[in-house]
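One protein chain is absent from this view; the other protein chains keep their places.
Then we have chain A:
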Amino acid sequence: MPDTPVPAPRGTSDSVAPVLEAVGVSKHFEVRNRGGNNAVVRAVENAGIALHRGRIVALVGESGSGKTTVARILGRFYAPTEGEIRLHGRPVAAGGIARRDYFRKVQLIFQDPFGSLNSLHRVRYTLGRALKLHGHARSRREVEDGVIDLLRRVNLTPPEQYLDKFPHELSGGQRQRVVIARALAVRPEVLLGDEPISMLDVSIRLDVLNLLAKLRDEEGLALLYITHDIASARYLCDEIDVMYAGQLVEGGPKEAVIQSPKHPYTRLLLDSSPDPGRSLAAGSASEGLFTATGELGEPPDPADPPTGCRFHPRCPFAMDECRESFPERTEFPDGQWVHCWLHQKGRAHLLAPAPPAQSLKETRP
C-alpha cells in the first residue's frame, strides 16, 4: 500500500472533508411502456451521500428503492440527471476527472459474484489485469507477487492455490473475495459494495463483512455498504442512511438510527427485521403500527410515485401535508437527520418505541 494506515476518524460526518460525495443527485430513466408512450422512471431523487475515510456508510432500503442506482451513479456507471458527484471536493462531471483516474480512486463491488467474474479467465489474469492497468505491476514476476499479495489480503490462503483457478472452481464466498481483491488491486480510496453479501451462503457472510471491516480499519478505506438487511448494516457500519422509493428519508450515526428511528419507514424496516433480543409479545405490539396499512404494504411504482412524501400511502401517521410536499430536513444534535412531517409538526412523540397499540388507534388521523 502506498499510504500507511491512519487511525480512522470516527467523529461526526461533518468533522472531516468527505472523500466521495453525492450532492443533490437525481437519476431519471426514460422508458417506453407497452403503449409506446415514454415514461420517466424517477429512480433517485435529490440524494446526498458523503463517504469519509475509514468509515462505512450503509444505504438501507427495500428492493427497487434506488440503492443500486445510487451506487452506480457514484461508480460513474450512470451519469446523474441532476446534481453532481465530488471526489475530494472536485466535481466529477463529464470531462472533470478522466474515467481511468476516477476508477483508480473509486471501485464498485457487484452483488453477484457468479456474474462479475469472466468465466473464461483464471484468477491470475483477472487480478493481474487490474494491477497492470494502473501501473502497479509490470513484469510477470511483479504481477504474480502482486496477485499473491492481494489474495492474502482477502484471506484466500494459501494464495498459490488460487492463482490458476477458474471462477467455476471457486465457491461463492471465494469468488466474492476475488472480486474484492480485484477492486483492491486498483488501490482505491473508496469501495462501493452493492449488496456484496446478499448472494452468499449465510455461513460465509460474516467472513466477508469482517473482511470489509478490516479494510476500513487497517487501510482506511471509505466504504458504501448497500443492503436491505438492517441487521448486517448495524453490525458493520458507522452510519446508516435509509432510502425509500428513490428518496433518502433518514440518516445518521447507526446507533441513533437504530435505537430511535425518526422516520416511520425506518421503524417499519427495524420492526420487520428479526431481532432475537425482542420478545415476541413486544414485537407484535410494535408491528401493530403497520398492520392497518398492511394491504398497502408495497413499494410504489417509481414511474408514477405518490406525491409529497412517497411513503404516505403506507404511513400510519399520514397527514394532509404528507400528500402535498416532501418535508424539509430536520436535524438532530447527534448528527441524525430525517425528512418527515411529524417532526415539522411536533408530532414526533408518535414514533416513540413500542407504544401500546390501543393509543395508536385513537390518535391516528
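Keep in mind that, in the parts below, a residue touches a chain if its C-beta (ideal position, glycine included) is under 8 Å from a C-beta of that chain, and two chains touch if they have at least 3 such contacts; residues count from 1.
Assume contacts and distances are computed from a predicted model.
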Q. Which protein name, taken from UniProt, belongs to the chain you can't see among "ABC transporter permease", "Spore germination protein KC", "Alpha/beta hydrolase" or "NADH-quinone oxidoreductase subunit G"?
A. "ABC transporter permease"
Q. Looking at the whole complex, which of A:S116, A:S232, A:Q247 or A:T330 touches the chain that is not displayed?
A. A:S116
Q: Write down which of A:K27, A:H52, A:R86 or A:R104 is the residue touching the left-out chain.
A: A:R104
Q) Looking at A:V123, A:A137, A:V179 or A:V257, which makes contact with the chain not pictured? A) A:V179
Q: Kindly note down the residues of chain A that lie in touch with the hidden chain.
A: 75-77, 99-100, 103-104, 107-108, 110, 112, 115-121, 126, 129-130, 133-134, 179, 182-183, 185-186
